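All protein chains but one are shown in place.
We just call them A and B in the order they show up, numbering each chain from 1.
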Amino acid sequence: MGESVNTLAFLVMALAAIGGAVGMLTSRNIMYAAFWLLWTMLSVGGLYLLLSAEFLALIQVMVYAGAVSVLMLFVIMLTLRRREDAVRSLDFSPSAALLAAVFLGIMYYGISNATFPEVALLAEAPNTADLGVVLFTMEGGWLLPFEISALVLLAAMVAAVWWTKGQDRR
Amino acid sequence: MTYIPAIPLLPALAFLALLPMSRAARNRAIWLPLGAIAVSLVLSVMAFAAVWPGGAEKAAEPVYHESIPIATVGEATIDLGLRLDPISSAMLIVITVVAMCVQVFSVGYMRKDPRVGWYYAVLSLFTAAMLALVLADNFLMLYIMWEIMGLCSYLLIGFWHEKEASRKAAIKAFLTTRVGDIGFAIGLFVMFVTVGSFEFDAVLGSAAEWAPGVATTVALLLLFGAMGKSAQVPLHVWLPDAMAGPTPASALIHAATMVAAGVYLVARSMPIFEASGVALQVVLAVGLITAIVGGLLALVQHDIKKVLAYSTISQLGYMFIGLGVGSVIAGMYHLITHAFFKSLLFLAAGVLIHAYHNQDMRKMGGAARALPITSAVFAVGSLALAGIFPFSGFWSKDEIILVLTKDGQYLAAAGALFAGFITAFYVARLWFRVFTRKPQAEGLHEAKIGKLAPMCVLAAITAGIGFFGPTLGYFLGHKIPWPDLVVAGVSSAVAMAGLAAGWWVYGRKGGEIDTGAVKARLGAIYSALVAKLYFDEMYERLAVRPFTRAASGLAVFDISRIDWLVDGAAKAWGAIARVSWRFDDRAVDGGVNGVAEAIWAFGKRARSIQSGRIQTYQQLALVAIVLLLVFVVVKG
Partner (left out) sequence: MNIGLEAFLGLSAVLFALGLYGALSKRSAVMVLMSLELMAVAVGLNLVAFSRFVTPEAMTGQAFAIFAMVVSAAEIGLALAIVIAIYRHARSVELSALERLKG
């Protein structure tokens, strides 16, 4: 029972994610494209749940589906004020499509030929508390990189504010 | 002797202290580097005094030698350490005295600049690097300090980065010296592979046993690095442009210390050069060419700083001549005297530039009456430059010519004398243009005591140091004899002849100078000299433009996610493209036309790849990545 639900859930969400991505690339209106991206993000969040990464699934929803999508929508609204601006051609590029297809082909070839280490799945997957131990304690080993990543975010924030405001001050 | 590390460390700490400050706080804190260099000066004098008794005997057995291991490469350990021996202690004195004078002078000169604090910080770091360079006990540390100085000179040349010329000069200096540095680095690799160590003792001690081919290779590679740093032909092009920086910085960097690093490197690695033999000949040839070319180019410059810059190039050539006959002492002696009188000249030129608000000698004149003290010290400096008794240049130039004649290199000696003649000639030209005739500007005023004092100190050293030559020579471990009367007579006569010729052309008519006749008669030569013998054009055509193209080709690989969105980058590229375009527009007809045309045609075709559409670049990059992936997946 469990296995089949798992497979079914994966198939549904994988199709949803791919469908969202295709939808994003094929919508003429940037606004719709942004919503398709949001859809893909949510599907990937669901896949994280399947991988028993609950914390990441939540983060995925909050950061990508929440913050990033909202940011995208704001930028679209700020820069493309008229409805006509948001609607645009499909920009189909055969060379890009060919390249992406070749890339996918190589990836498929690589994945199907690669051998991955066989690790027995744990009976009970580690939960969010375990992830907290990994990230926030010295024993976990990721404390310093985690703090540094906080700095990166701060720097990015300052820079973003500077870039959006900077023009007027000069 | 535990205070030795403090000598380079103090200015470095001053730099670190200034670094995080706000601009305003930094501008108020300029006493910090001043204090640091003052203490370093005192410590250097103490170090010098400690080495002094016995002097030469301590060359083999340094007074102070400490090192710490920093890495292990295979079997070999790499140490960084400091050693104090006669040559380095003499250099310490030279560097700290000149740096002190320059920093004191800058208080008055740079006071009104809004970024004076940053200027002092970089100056301090530069001094620290140079001090550490002369104290280094191994080639690796020497190389590290060498590169730090390259960075500092970049920062100082481009100090007024609002100006296009400064930015370009800074980039030019950085890239040109980098060309030499590549040689230096490869030389270090070869050295390490041969000896398994960077230590002076280990490397220089075993140099005599190396295969001659290896010794020649290493020596020539090191020489190439030294040529970049010491602005030897053909890598001299950056030094004149470097005059875009603040004048006191020029005094420190482009006259007294940084350019001296190359000479110091060759002097230090002399055993390698001697083991090679051929390399010494090359040093001599490079020095001769540089001395003469630098002098000739100085003849036609109108910018007072450029005249001094070219004279620096020429004098550095002199030092290489001295080294080229295997005489460390002759080269180092001229290095020391030159450091003092050239920084003096640059500081005095700074005063003149401030007084006239101009760097063009044609717009100066009459300075002797308006700025008597500056003129007096400038006279001391320029007479030393021309090699007139009893000023310092006379002694050290004589020493070089003496070792040349002793070695039987009469042709080289003649060349050196010719360079001396040119030197005296352009000194006279400068002198009669700037100091005599009617003043071309109003409201001239003498500098204040804060600027005059350092200049007077340097002038006193310049006037007096020659009489201590033999003592200094004993200290450094080689004999500097009192000048041979014949040699001294000949060289003095040549210098006087140069001055006289200069007077005949520029001073005879009591001021109003008509050089039209001379220019007309020497048409082709004159215009070749004005065009700086086409070195820049040649590089532009043969190196810079193809390189820019190659770089654009490589930039295709840069699929960095946001880079391409940054408008600034696009602007910079636009600027470079425009510069390159403007050059094409007025492309000079030169002897290199054929080659250049071919490169141009190639570039034209290569240009079409660079459409400006970022996604074209990305696709190209992706093609490369896909190919790589195919390789990895299929092969692996």
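Everything that follows uses one rule, which is that a residue touches a chain if its C-beta (ideal position, glycine included) is under 8 Å from a C-beta of that chain, and two chains touch if they have at least 3 such contacts.
Note that the coordinates shown come from a computational prediction; the quantities given were computed from them, not determined experimentally.
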- Hey, which subunit A residues sit against the chain that's not shown? 3, 6-7, 10, 14, 17-18, 21-22, 24-25, 30, 33-34, 37, 40-41, 44, 47-48, 51-53, 55-56, 59-60, 63-64, 67-68, 71-72, 75-76, 78-80, 88, 91-93, 95-97, 99-101, 103-104, 107-108, 111-112, 116-117, 119, 121-122, 125-126, 130-131, 134-135, 142, 145-146, 149-150, 152-153, 155-157, 159-164, 166-167
- Item | Positions on subunit B where the hidden chain makes contact | 549, 552, 561-562, 564-567, 569-571, 573-574, 577, 606-607, 610-615, 617-619, 622
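The working rule: only the chains that are shown with their structure count from here on.
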- Item | Residue ranges of subunit B touching subunit A (in the complex, touch as defined) | 615, 619, 622-623, 625-626, 629-630, 633
- Message: Applying the document's contact rule, which stretches of subunit A touch subunit B when the two form their complex?
- Response: 93, 95-96, 99, 102-103, 106, 109-110, 113
